[in-house]
Every structure is written in structure tokens, then in C-alpha cells.
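Then we have subunit A:
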Amino acid sequence: MEVKRIKLKEFRQKMEELVGCRLITISALDSRDCYHLLYHFDDNGIKTFKVLIPEKKPVIQSIIDIFPSAEFYEREIHDFFDIEFKGNPKLHKKMFLPDDWKGSPPLLKNKK
Partner candidate 1 sequence: MHDFKIPIGPQHPATDESACLRVSLDGNTIIDSDLRFGYAHKGIEKLLEGKRIEQGLHIVDHICGICSVAHPSCYVKTIEKMLNYKPPERVKYLRTLASELGRIQSHLFWTGFMLHEIGFETMLAYFLRDREHILEVLERLTGSRSHFAYHKIRTVRNDISENDVNFTLKKIKEVKKQIPTYMKTIKKDTVIKARMKDVGIITRMDAERYSLVGPIARASGISTDIRKDDPYEAYDQVDFEVITEWDGDAYARMLVRIREIIESIKIVKQVLKNLPKGKIPPSTPLILEEGLELGRVEAPRGENFHLIKIKNKKIDRARIRPPTFNFMSIFTKLLEGRKIGDIPVILASLDPCYACMERVVVIKDGKKEVLTEHDFRRKYA
Partner candidate 2 sequence: MILDVNMLNIMLLIFVIPISLLFEGLRRKLMARMQNRIGPPVWQPVYDVMKLLQKEESDSKASENIFFKITPFLYLITTFALFLFVPFPIISFPFDFILFVYILILGGALYILSGFASNSPYGSIGSMRETTLMVCYEIIFAIVIITFALYTNIESLMSFNQNFLFLKLPLASLCLFIVGLVEMRITPFDTVEAPTEIIGSVETEYSGRGLALLEISKALKFTFFIFLITMLFFGFKGVLMFSIVSLIMLFIFTFLQATTCRYRLDQTFNLLIFVLLLAVIELIRINYLVW
């Protein structure tokens, strides 16, 4: 699987270049001290782009204006990893978790 790493600064520009491709999904992986966000696109074959987000400040720009289907992937990742996507208006409406969920984000690994 070929993954191309893009820096957080170039993220927005790279997404705008990919207009016209189909967004397959957004995956989030939880690593030692940062989150890996993988954006998978279908452009005559799967192209994957990886963005690293620091754990202390898990904020990234939303791509909902270019790819409307990203809304639900971002909401799901927000529900389960607590990563914030700036620019997604419905982010704080919980999708899978109940509205009064108080625990820690479920898919984060327990860090002792």
C-alpha cells in the first residue's frame, strides 16, 4: 500500500488539487503520540494521503466544502477520537454515541 505523507500546512492545498476524485473514506489511526489521518481517494486506483496530527492539539481543517461526503467520516472520527475538524458545522451533534455521552472517546487506546 503506498501512502504519501503530506504536511499539515500543505493539507488544504493538496485537497484542493484532488477535486474530481472520489473520496473513499477517512481513517484515523492512533499511534504513540500523534494521530495518523489517512485520506483515501479513488483516482484510477487507490491513492492514500497521510497527515500527522499532534495529540496535544488535534485540530485539522475540514474538507466538507470540497467533498460533501466527508461530513460523516469526520463526524464519526470526532465521536470516537475527539479530533476536531474546523469548518464542519454538525461536528458537535453526536452521530453514533448517545447525546449525553460522558466517557473518553471510545477508540482511543488506553494510555497508562
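Behind the choice of candidates: all candidates are chains of the complex that A comes from, given by their letters.
We take it that contacts are C-beta pairs under 8 Å (C-beta built on N, C-alpha and C of every residue); 3 or more make two chains touch, one makes a residue touch a chain; residues count from 1.
This structure is a prediction, so every number in the text was calculated from the model and none was measured.
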Among 1 or 2, all from the same complex, single out the one that touches subunit A. 1
Interface with candidate 1, subunit A side, in the complex: residues 1, 3, 20, 22-25, 27-30, 38, 40, 45-46, 48, 67-69, 71-73, 76, 80, 95-104, 106-107, 109
